[in-house]
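Note that this complex is displayed minus one protein chain, with the remaining chains in position.
Right, chain A next:
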Amino acid sequence: MKHAHAQSRDSVKMAAGQQWVLVEMVQAFYEAPAYHLILEGILILWIIRLLFSKTYKLQERSDLTEKEKEELIEEWQPEPLVPPVSKDHPSLNYDVVTGPPSHKIIVNGKECINFASFNFLGLLDSERVKLKALLSLKKYGVGTCGPRGFYGTFDVHLELEERLAKFMRTEEAIIYSYGFATIASAIPAYSKRGDIIFVDEAACFSIQKGLQASRSFVKHFKHNDMEDLERLLKEQEIEDQKNPRKARVIRRFIVVEGLYINTADICPLPDLVKLKYKYKVRIFLEESMSFGVLGEHGRGVTEHFGVNIDDIDLISANMENALASIGGFCCGRSFVIDHQRLSGQGYCFSASLPPMLASAAIEALNIMEEDPGIFRVLQDKCKHVHKALQGTPGLKVVGEPLAPALHLQLENSTGSRTNDLKLLRAIVDYSMDRQIALTLARYLEKEERFLPPPSIRVVVTVEQTQEEIERAAQCIREAAVKILK
(Lines give C-alpha, C1' and ligand atoms only; values in the text may rest on other atoms or scores of the structure.)
Protein backbone atom coordinates (compact mmCIF):
# COMPACT_ATOMS: atom_id res chain seq x y z
CA MET A 1 0.00 0.00 0.00
CA LYS A 2 2.64 2.38 1.09
CA HIS A 3 4.77 1.23 -1.82
CA ALA A 4 2.04 1.85 -4.35
CA HIS A 5 1.37 5.25 -2.81
CA ALA A 6 4.99 6.15 -3.05
CA GLN A 7 5.02 4.99 -6.68
CA SER A 8 2.02 7.06 -7.63
CA ARG A 9 3.51 10.08 -5.93
CA ASP A 10 6.69 9.57 -7.94
CA SER A 11 4.82 9.29 -11.17
CA VAL A 12 2.89 12.45 -10.43
CA LYS A 13 6.16 14.18 -9.74
CA MET A 14 7.56 12.81 -13.02
CA ALA A 15 4.55 13.95 -14.98
CA ALA A 16 4.80 17.29 -13.34
CA GLY A 17 8.49 17.32 -14.17
CA GLN A 18 7.73 16.46 -17.76
CA GLN A 19 5.06 19.07 -17.94
CA TRP A 20 7.52 21.47 -16.50
CA VAL A 21 10.05 20.67 -19.32
CA LEU A 22 7.34 21.09 -21.95
CA VAL A 23 6.35 24.45 -20.58
CA GLU A 24 9.94 25.53 -20.64
CA MET A 25 10.22 24.52 -24.25
CA VAL A 26 7.16 26.46 -25.29
CA GLN A 27 8.40 29.45 -23.41
CA ALA A 28 11.79 29.26 -25.15
CA PHE A 29 9.98 29.07 -28.43
CA TYR A 30 8.18 32.32 -27.77
CA GLU A 31 11.27 34.04 -26.50
CA ALA A 32 13.56 33.15 -29.43
CA PRO A 33 14.44 35.87 -31.94
CA ALA A 34 12.56 35.75 -35.22
CA TYR A 35 15.54 35.17 -37.55
CA HIS A 36 16.52 32.10 -35.54
CA LEU A 37 13.09 30.57 -36.02
CA ILE A 38 13.01 31.38 -39.70
CA LEU A 39 16.47 29.83 -40.23
CA GLU A 40 15.49 26.64 -38.46
CA GLY A 41 12.28 26.47 -40.45
CA ILE A 42 14.14 26.78 -43.73
CA LEU A 43 16.61 24.10 -42.63
CA ILE A 44 13.82 21.66 -41.79
CA LEU A 45 12.11 22.29 -45.13
CA TRP A 46 15.47 21.71 -46.95
CA ILE A 47 16.00 18.40 -45.18
CA ILE A 48 12.52 17.24 -46.13
CA ARG A 49 13.22 18.18 -49.78
CA LEU A 50 16.51 16.29 -49.86
CA LEU A 51 14.91 13.23 -48.32
CA PHE A 52 12.32 13.06 -51.04
CA SER A 53 14.36 14.13 -54.09
CA LYS A 54 15.56 11.48 -56.58
CA THR A 55 19.12 10.16 -56.25
CA TYR A 56 21.15 9.63 -59.44
CA LYS A 57 24.31 7.63 -60.06
CA LEU A 58 27.21 9.27 -61.83
CA GLN A 59 28.12 6.39 -64.16
CA GLU A 60 24.88 5.47 -65.83
CA ARG A 61 23.54 7.51 -68.64
CA SER A 62 20.02 7.20 -67.38
CA ASP A 63 18.75 9.11 -70.37
CA LEU A 64 19.10 6.02 -72.67
CA THR A 65 15.95 4.05 -73.24
CA GLU A 66 15.92 0.32 -73.87
CA LYS A 67 15.21 0.95 -77.54
CA GLU A 68 18.27 3.20 -77.86
CA LYS A 69 20.42 0.57 -76.16
CA GLU A 70 19.23 -2.07 -78.61
CA GLU A 71 20.04 0.25 -81.50
CA LEU A 72 23.56 0.86 -80.18
CA ILE A 73 24.10 -2.86 -79.85
CA GLU A 74 22.86 -3.43 -83.41
CA GLU A 75 25.05 -0.70 -84.86
CA TRP A 76 28.33 -1.56 -83.16
CA GLN A 77 30.81 -3.18 -85.53
CA PRO A 78 34.03 -4.57 -84.12
CA GLU A 79 37.32 -4.58 -85.98
CA PRO A 80 38.18 -7.90 -87.62
CA LEU A 81 39.91 -10.25 -85.19
CA VAL A 82 43.21 -9.92 -87.01
CA PRO A 83 44.20 -7.37 -89.65
CA PRO A 84 44.66 -8.95 -93.10
CA VAL A 85 48.11 -10.19 -93.98
CA SER A 86 49.34 -9.94 -97.55
CA LYS A 87 50.25 -13.24 -99.21
CA ASP A 88 53.74 -12.09 -100.13
CA HIS A 89 54.79 -10.87 -96.73
CA PRO A 90 58.49 -11.76 -96.60
CA SER A 91 58.32 -13.57 -93.25
CA LEU A 92 55.15 -15.52 -93.89
CA ASN A 93 56.74 -18.56 -95.46
CA TYR A 94 59.29 -20.07 -93.16
CA ASP A 95 62.43 -21.82 -94.37
CA VAL A 96 61.73 -25.53 -93.99
CA VAL A 97 64.44 -27.77 -92.60
CA THR A 98 64.10 -31.42 -93.56
CA GLY A 99 65.86 -33.70 -91.15
CA PRO A 100 67.90 -32.81 -88.09
CA PRO A 101 69.23 -29.23 -87.65
CA SER A 102 72.81 -30.46 -87.42
CA HIS A 103 76.10 -29.20 -88.85
CA LYS A 104 75.07 -30.18 -92.37
CA ILE A 105 71.52 -28.88 -92.51
CA ILE A 106 69.05 -29.36 -95.38
CA VAL A 107 67.18 -26.08 -95.86
CA ASN A 108 64.47 -25.79 -98.53
CA GLY A 109 65.87 -28.93 -100.15
CA LYS A 110 69.51 -27.76 -100.33
CA GLU A 111 72.21 -29.17 -98.09
CA CYS A 112 74.15 -26.37 -96.42
CA ILE A 113 76.75 -25.78 -93.76
CA ASN A 114 74.97 -24.53 -90.66
CA PHE A 115 75.89 -20.99 -89.68
CA ALA A 116 72.47 -20.19 -88.23
CA SER A 117 71.51 -22.48 -85.31
CA PHE A 118 72.82 -21.62 -81.84
CA ASN A 119 74.60 -24.95 -81.64
CA PHE A 120 77.78 -23.49 -80.11
CA LEU A 121 79.27 -26.72 -78.72
CA GLY A 122 78.00 -28.92 -81.53
CA LEU A 123 75.92 -31.05 -79.15
CA LEU A 124 72.81 -31.19 -81.34
CA ASP A 125 74.11 -34.27 -83.15
CA SER A 126 76.07 -35.82 -80.33
CA GLU A 127 75.46 -39.58 -80.24
CA ARG A 128 76.02 -39.76 -76.49
CA VAL A 129 73.30 -37.22 -75.82
CA LYS A 130 70.86 -39.02 -78.11
CA LEU A 131 71.60 -42.33 -76.40
CA LYS A 132 70.96 -40.95 -72.93
CA ALA A 133 67.73 -39.35 -74.14
CA LEU A 134 66.63 -42.72 -75.54
CA LEU A 135 67.33 -44.52 -72.27
CA SER A 136 65.33 -41.91 -70.43
CA LEU A 137 62.47 -42.27 -72.88
CA LYS A 138 62.39 -46.04 -72.32
CA LYS A 139 62.20 -45.51 -68.59
CA TYR A 140 59.87 -42.51 -68.19
CA GLY A 141 57.93 -42.10 -71.41
CA VAL A 142 57.76 -38.69 -73.02
CA GLY A 143 55.62 -36.27 -71.03
CA THR A 144 55.41 -35.55 -67.31
CA CYS A 145 51.62 -35.01 -67.18
CA GLY A 146 51.72 -32.52 -64.36
CA PRO A 147 53.38 -29.45 -62.84
CA ARG A 148 56.28 -29.80 -60.41
CA GLY A 149 54.02 -29.65 -57.37
CA PHE A 150 51.73 -32.52 -58.44
CA TYR A 151 53.84 -35.61 -59.22
CA GLY A 152 55.72 -33.83 -61.99
CA THR A 153 59.02 -33.80 -60.14
CA PHE A 154 61.18 -36.61 -61.44
CA ASP A 155 64.48 -37.73 -59.99
CA VAL A 156 66.05 -36.56 -63.28
CA HIS A 157 64.94 -32.99 -62.58
CA LEU A 158 66.44 -33.08 -59.10
CA GLU A 159 69.66 -34.49 -60.51
CA LEU A 160 69.86 -31.83 -63.22
CA GLU A 161 69.29 -29.07 -60.69
CA GLU A 162 72.07 -30.42 -58.46
CA ARG A 163 74.47 -30.78 -61.38
CA LEU A 164 73.82 -27.28 -62.64
CA ALA A 165 74.30 -25.80 -59.16
CA LYS A 166 77.55 -27.73 -58.78
CA PHE A 167 78.80 -26.73 -62.22
CA MET A 168 78.12 -23.05 -61.66
CA ARG A 169 79.38 -23.33 -58.07
CA THR A 170 76.21 -21.89 -56.54
CA GLU A 171 73.99 -23.25 -53.78
CA GLU A 172 70.89 -24.05 -55.74
CA ALA A 173 69.41 -24.10 -59.24
CA ILE A 174 65.83 -24.27 -60.52
CA ILE A 175 64.70 -25.54 -63.93
CA TYR A 176 62.03 -24.20 -66.24
CA SER A 177 60.52 -26.06 -69.16
CA TYR A 178 60.83 -23.20 -71.67
CA GLY A 179 63.81 -20.92 -72.24
CA PHE A 180 61.81 -17.76 -72.90
CA ALA A 181 59.78 -18.20 -69.73
CA THR A 182 62.85 -18.43 -67.46
CA ILE A 183 63.82 -14.79 -67.02
CA ALA A 184 60.27 -13.67 -67.84
CA SER A 185 59.04 -15.52 -64.72
CA ALA A 186 62.05 -14.81 -62.53
CA ILE A 187 61.87 -11.01 -62.64
CA PRO A 188 58.20 -10.64 -61.57
CA ALA A 189 58.76 -13.11 -58.73
CA TYR A 190 61.01 -10.65 -56.92
CA SER A 191 60.16 -7.22 -58.25
CA LYS A 192 56.65 -5.93 -57.67
CA ARG A 193 54.75 -2.71 -58.19
CA GLY A 194 56.70 0.17 -56.74
CA ASP A 195 60.14 -1.40 -57.07
CA ILE A 196 62.75 0.02 -59.42
CA ILE A 197 64.63 -1.83 -62.15
CA PHE A 198 67.57 -0.41 -64.10
CA VAL A 199 67.94 -2.25 -67.38
CA ASP A 200 70.18 -1.94 -70.41
CA GLU A 201 68.58 -0.65 -73.60
CA ALA A 202 69.70 -3.65 -75.61
CA ALA A 203 68.01 -6.19 -73.32
CA CYS A 204 66.32 -9.06 -75.12
CA PHE A 205 62.58 -9.50 -75.54
CA SER A 206 62.07 -12.02 -72.74
CA ILE A 207 63.59 -9.58 -70.25
CA GLN A 208 61.23 -6.89 -71.58
CA LYS A 209 58.24 -9.17 -71.04
CA GLY A 210 59.45 -9.96 -67.52
CA LEU A 211 59.69 -6.25 -66.78
CA GLN A 212 56.22 -5.64 -68.14
CA ALA A 213 54.75 -8.46 -66.04
CA SER A 214 56.39 -7.13 -62.89
CA ARG A 215 54.68 -3.69 -63.05
CA SER A 216 57.76 -2.02 -61.53
CA PHE A 217 59.34 1.29 -62.52
CA VAL A 218 61.76 0.61 -65.34
CA LYS A 219 64.66 2.92 -66.09
CA HIS A 220 66.74 2.26 -69.18
CA PHE A 221 70.40 3.19 -69.38
CA LYS A 222 72.39 3.45 -72.59
CA HIS A 223 73.92 0.22 -73.77
CA ASN A 224 77.01 -0.71 -71.73
CA ASP A 225 77.35 2.90 -70.56
CA MET A 226 78.32 2.80 -66.89
CA GLU A 227 78.28 6.58 -66.54
CA ASP A 228 74.67 6.74 -67.67
CA LEU A 229 73.77 4.05 -65.16
CA GLU A 230 75.61 5.88 -62.39
CA ARG A 231 73.75 9.04 -63.27
CA LEU A 232 70.41 7.25 -62.92
CA LEU A 233 71.51 5.69 -59.63
CA LYS A 234 72.56 9.07 -58.27
CA GLU A 235 69.19 10.57 -59.26
CA GLN A 236 67.49 7.75 -57.42
CA GLU A 237 69.64 8.40 -54.36
CA ILE A 238 68.51 12.03 -54.30
CA GLU A 239 64.89 10.88 -54.56
CA ASP A 240 65.46 8.52 -51.65
CA GLN A 241 66.75 11.23 -49.41
CA LYS A 242 63.51 13.12 -49.84
CA ASN A 243 61.50 10.18 -48.52
CA PRO A 244 63.69 7.87 -46.43
CA ARG A 245 60.86 5.77 -45.04
CA LYS A 246 59.67 4.80 -48.50
CA ALA A 247 63.24 4.26 -49.65
CA ARG A 248 63.73 1.58 -47.02
CA VAL A 249 61.16 -0.71 -48.62
CA ILE A 250 61.64 -0.12 -52.34
CA ARG A 251 63.76 -2.88 -53.84
CA ARG A 252 66.18 -2.04 -56.63
CA PHE A 253 67.56 -4.28 -59.33
CA ILE A 254 69.90 -4.05 -62.27
CA VAL A 255 69.13 -6.47 -65.10
CA VAL A 256 71.87 -7.07 -67.65
CA GLU A 257 72.86 -9.79 -70.06
CA GLY A 258 76.30 -11.41 -69.96
CA LEU A 259 76.59 -11.49 -73.74
CA TYR A 260 73.91 -9.47 -75.46
CA ILE A 261 72.03 -11.28 -78.18
CA ASN A 262 71.16 -8.05 -80.02
CA THR A 263 74.58 -6.41 -80.08
CA ALA A 264 76.94 -9.37 -79.47
CA ASP A 265 79.08 -7.63 -76.87
CA ILE A 266 79.89 -8.34 -73.25
CA CYS A 267 78.69 -6.33 -70.26
CA PRO A 268 81.30 -4.72 -67.98
CA LEU A 269 80.63 -6.95 -65.00
CA PRO A 270 83.35 -5.78 -62.53
CA ASP A 271 82.13 -2.16 -62.85
CA LEU A 272 78.58 -3.33 -62.28
CA VAL A 273 79.58 -5.14 -59.10
CA LYS A 274 81.27 -1.98 -57.84
CA LEU A 275 78.11 0.02 -58.52
CA LYS A 276 76.08 -2.68 -56.80
CA TYR A 277 77.87 -2.24 -53.47
CA LYS A 278 78.07 1.52 -53.76
CA TYR A 279 74.35 2.08 -54.36
CA LYS A 280 72.97 -1.11 -52.77
CA VAL A 281 71.30 -2.53 -55.87
CA ARG A 282 70.91 -6.24 -56.66
CA ILE A 283 72.14 -7.68 -59.96
CA PHE A 284 70.22 -10.16 -62.16
CA LEU A 285 72.37 -11.58 -64.92
CA GLU A 286 70.96 -13.20 -68.02
CA GLU A 287 73.52 -15.59 -69.49
CA SER A 288 71.77 -17.38 -72.35
CA MET A 289 74.48 -16.60 -74.88
CA SER A 290 77.48 -16.73 -72.57
CA PHE A 291 76.77 -19.96 -70.67
CA GLY A 292 78.96 -22.66 -72.13
CA VAL A 293 80.89 -20.12 -74.18
CA LEU A 294 82.87 -17.67 -72.04
CA GLY A 295 85.25 -18.50 -69.27
CA GLU A 296 87.86 -21.17 -68.89
CA HIS A 297 85.38 -23.91 -68.00
CA GLY A 298 82.35 -22.43 -69.72
CA ARG A 299 80.79 -21.03 -66.58
CA GLY A 300 79.95 -17.76 -68.28
CA VAL A 301 80.82 -14.14 -67.86
CA THR A 302 81.55 -14.40 -64.10
CA GLU A 303 84.38 -16.81 -64.80
CA HIS A 304 85.52 -14.72 -67.76
CA PHE A 305 86.06 -11.68 -65.53
CA GLY A 306 86.97 -13.59 -62.37
CA VAL A 307 84.06 -12.15 -60.39
CA ASN A 308 82.92 -14.01 -57.28
CA ILE A 309 79.69 -15.76 -58.24
CA ASP A 310 78.03 -14.94 -54.91
CA ASP A 311 78.20 -11.27 -55.84
CA ILE A 312 75.55 -11.87 -58.50
CA ASP A 313 72.13 -12.37 -56.93
CA LEU A 314 70.58 -14.39 -59.74
CA ILE A 315 71.97 -15.94 -62.90
CA SER A 316 69.46 -17.06 -65.48
CA ALA A 317 70.22 -18.91 -68.69
CA ASN A 318 68.48 -21.06 -71.20
CA MET A 319 69.57 -24.58 -72.02
CA GLU A 320 68.72 -24.20 -75.69
CA ASN A 321 71.99 -22.78 -76.95
CA ALA A 322 75.14 -24.41 -75.66
CA LEU A 323 73.40 -27.32 -73.90
CA ALA A 324 71.38 -28.16 -77.03
CA SER A 325 68.31 -29.21 -75.08
CA ILE A 326 65.08 -27.36 -74.25
CA GLY A 327 64.28 -25.27 -71.21
CA GLY A 328 66.09 -22.87 -68.92
CA PHE A 329 67.47 -22.57 -65.42
CA CYS A 330 68.21 -19.99 -62.75
CA CYS A 331 70.98 -20.41 -60.21
CA GLY A 332 72.18 -18.53 -57.19
CA ARG A 333 71.99 -18.73 -53.44
CA SER A 334 69.18 -20.73 -51.83
CA PHE A 335 67.94 -17.57 -50.16
CA VAL A 336 67.14 -16.14 -53.59
CA ILE A 337 66.28 -19.21 -55.70
CA ASP A 338 63.97 -20.99 -53.28
CA HIS A 339 61.44 -18.18 -53.53
CA GLN A 340 60.76 -19.03 -57.18
CA ARG A 341 59.49 -22.48 -56.26
CA LEU A 342 56.30 -20.91 -54.99
CA SER A 343 56.11 -17.65 -56.89
CA GLY A 344 57.65 -18.26 -60.30
CA GLN A 345 54.63 -18.39 -62.60
CA GLY A 346 56.31 -20.40 -65.33
CA TYR A 347 57.43 -22.93 -62.69
CA CYS A 348 54.29 -23.42 -60.59
CA PHE A 349 51.58 -23.27 -63.22
CA SER A 350 53.20 -25.15 -66.03
CA ALA A 351 54.04 -28.77 -66.70
CA SER A 352 57.62 -29.73 -65.92
CA LEU A 353 60.35 -30.43 -68.44
CA PRO A 354 60.02 -33.82 -70.16
CA PRO A 355 62.55 -36.18 -68.50
CA MET A 356 64.28 -37.15 -71.75
CA LEU A 357 65.20 -33.51 -72.35
CA ALA A 358 66.53 -33.24 -68.80
CA SER A 359 68.66 -36.37 -69.33
CA ALA A 360 69.98 -34.88 -72.55
CA ALA A 361 70.98 -31.74 -70.65
CA ILE A 362 72.75 -33.80 -67.97
CA GLU A 363 74.74 -35.67 -70.60
CA ALA A 364 75.64 -32.38 -72.29
CA LEU A 365 76.91 -31.11 -68.94
CA ASN A 366 78.96 -34.28 -68.60
CA ILE A 367 80.56 -33.63 -71.97
CA MET A 368 81.28 -30.02 -71.00
CA GLU A 369 82.90 -31.06 -67.73
CA GLU A 370 85.00 -33.84 -69.23
CA ASP A 371 86.52 -31.73 -71.96
CA PRO A 372 87.12 -28.10 -70.94
CA GLY A 373 89.39 -27.66 -73.93
CA ILE A 374 86.31 -27.32 -76.09
CA PHE A 375 85.73 -23.75 -74.87
CA ARG A 376 89.20 -22.68 -75.96
CA VAL A 377 88.51 -24.16 -79.39
CA LEU A 378 85.21 -22.27 -79.63
CA GLN A 379 86.79 -18.99 -78.57
CA ASP A 380 89.53 -19.38 -81.18
CA LYS A 381 86.96 -20.11 -83.87
CA CYS A 382 84.98 -17.02 -82.87
CA LYS A 383 88.05 -14.84 -83.25
CA HIS A 384 88.77 -16.45 -86.59
CA VAL A 385 85.29 -15.82 -87.94
CA HIS A 386 85.32 -12.25 -86.66
CA LYS A 387 88.57 -11.60 -88.50
CA ALA A 388 87.47 -13.36 -91.66
CA LEU A 389 84.32 -11.27 -91.97
CA GLN A 390 86.11 -7.95 -91.59
CA GLY A 391 86.41 -5.90 -94.73
CA THR A 392 83.26 -7.18 -96.41
CA PRO A 393 82.26 -4.35 -98.73
CA GLY A 394 78.98 -2.75 -97.67
CA LEU A 395 78.56 -4.80 -94.51
CA LYS A 396 79.93 -4.11 -91.06
CA VAL A 397 80.52 -6.73 -88.37
CA VAL A 398 78.76 -5.91 -85.10
CA GLY A 399 80.07 -7.78 -82.07
CA GLU A 400 83.12 -8.63 -80.05
CA PRO A 401 85.71 -11.11 -81.27
CA LEU A 402 84.69 -13.54 -78.51
CA ALA A 403 80.99 -13.49 -79.35
CA PRO A 404 79.68 -16.72 -80.92
CA ALA A 405 76.75 -15.03 -82.64
CA LEU A 406 77.67 -11.97 -84.70
CA HIS A 407 75.54 -9.53 -86.64
CA LEU A 408 76.25 -8.25 -90.13
CA GLN A 409 74.58 -4.89 -90.66
CA LEU A 410 74.47 -2.68 -93.72
CA GLU A 411 77.07 0.04 -93.60
CA ASN A 412 74.82 2.48 -95.40
CA SER A 413 71.14 1.95 -94.87
CA THR A 414 68.81 2.61 -97.81
CA GLY A 415 66.57 4.63 -95.51
CA SER A 416 63.67 2.20 -95.22
CA ARG A 417 63.69 -0.87 -93.06
CA THR A 418 61.76 -2.96 -95.59
CA ASN A 419 64.31 -2.26 -98.32
CA ASP A 420 67.21 -3.03 -95.99
CA LEU A 421 65.58 -6.34 -95.14
CA LYS A 422 65.10 -7.13 -98.83
CA LEU A 423 68.78 -6.57 -99.55
CA LEU A 424 69.89 -8.67 -96.61
CA ARG A 425 67.44 -11.41 -97.54
CA ALA A 426 68.92 -11.43 -101.05
CA ILE A 427 72.38 -11.97 -99.53
CA VAL A 428 71.03 -14.83 -97.40
CA ASP A 429 69.37 -16.45 -100.42
CA TYR A 430 72.57 -16.11 -102.45
CA SER A 431 74.53 -17.81 -99.66
CA MET A 432 72.00 -20.62 -99.32
CA ASP A 433 72.31 -21.30 -103.04
CA ARG A 434 76.02 -21.78 -102.44
CA GLN A 435 75.44 -24.09 -99.48
CA ILE A 436 75.99 -21.70 -96.60
CA ALA A 437 72.95 -21.52 -94.30
CA LEU A 438 72.47 -18.07 -92.80
CA THR A 439 69.46 -16.33 -91.33
CA LEU A 440 68.12 -12.84 -90.80
CA ALA A 441 67.89 -11.76 -87.18
CA ARG A 442 64.14 -11.57 -86.39
CA TYR A 443 62.37 -9.00 -84.25
CA LEU A 444 58.80 -7.96 -83.57
CA GLU A 445 59.04 -4.51 -85.04
CA LYS A 446 56.11 -2.92 -83.26
CA GLU A 447 56.73 -4.45 -79.86
CA GLU A 448 60.43 -3.89 -79.26
CA ARG A 449 61.28 -0.86 -77.22
CA PHE A 450 64.62 -0.15 -78.87
CA LEU A 451 64.46 -1.87 -82.23
CA PRO A 452 67.90 -2.98 -83.43
CA PRO A 453 68.76 -2.30 -87.08
CA PRO A 454 68.20 -5.16 -89.55
CA SER A 455 71.06 -7.65 -89.70
CA ILE A 456 72.19 -11.11 -90.71
CA ARG A 457 73.04 -13.47 -87.89
CA VAL A 458 76.25 -15.47 -88.20
CA VAL A 459 76.72 -18.22 -85.59
CA VAL A 460 80.02 -19.92 -84.82
CA THR A 461 80.10 -23.55 -83.71
CA VAL A 462 82.96 -25.87 -82.79
CA GLU A 463 82.08 -28.16 -85.67
CA GLN A 464 82.92 -25.65 -88.37
CA THR A 465 86.30 -26.31 -89.96
CA GLN A 466 88.81 -23.66 -91.03
CA GLU A 467 88.04 -24.34 -94.67
CA GLU A 468 84.29 -23.99 -94.18
CA ILE A 469 84.75 -20.66 -92.42
CA GLU A 470 86.92 -19.35 -95.27
CA ARG A 471 84.36 -20.55 -97.79
CA ALA A 472 81.54 -18.81 -95.93
CA ALA A 473 83.42 -15.52 -95.67
CA GLN A 474 84.23 -15.68 -99.36
CA CYS A 475 80.61 -16.37 -100.24
CA ILE A 476 79.35 -13.45 -98.17
CA ARG A 477 81.89 -11.14 -99.74
CA GLU A 478 80.79 -12.15 -103.22
CA ALA A 479 77.13 -11.70 -102.29
CA ALA A 480 77.77 -8.26 -100.84
CA VAL A 481 79.67 -7.14 -103.90
CA LYS A 482 76.99 -8.45 -106.26
CA ILE A 483 73.91 -7.25 -104.40
CA LEU A 484 75.04 -4.11 -102.67
CA LYS A 485 76.80 -2.40 -105.50
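List of remarks:
The working rule: a residue touches a chain if its C-beta (ideal position, glycine included) is under 8 Å from a C-beta of that chain, and two chains touch if they have at least 3 such contacts; residues count from 1.
In this text, contacts and distances are computed from a predicted model.
Missing chain, UniProt protein name, picked from "DNA methyltransferase 1-associated protein 1", "Pescadillo homolog", "serine C-palmitoyltransferase" or "AP complex subunit sigma": "serine C-palmitoyltransferase".
In the complete complex, the hidden chain is touched by one of A:226, A:351, A:398 or A:462, namely A:351.
The hidden chain makes contact, of the residues A:36, A:138 or A:245, with A:138.
For the options A:129, A:187, A:255 or A:480, the residue in contact with the chain missing from this view is A:129. Mapped onto chain A, contacts with the missing chain fall at residues 61, 64, 69, 72-73, 76-85, 89, 91-92, 94-102, 105, 107, 114, 116-119, 123-125, 129-130, 133-134, 137-146, 148-155, 157-158, 177-181, 190, 204-206, 209, 212-213, 247-252, 277, 280, 282, 310, 318, 320-321, 323-326, 333-336, 338-339, 341-342, 345-346, 348-351, 353-354, 356-357, 360, 437, 439-444, 447, 457.
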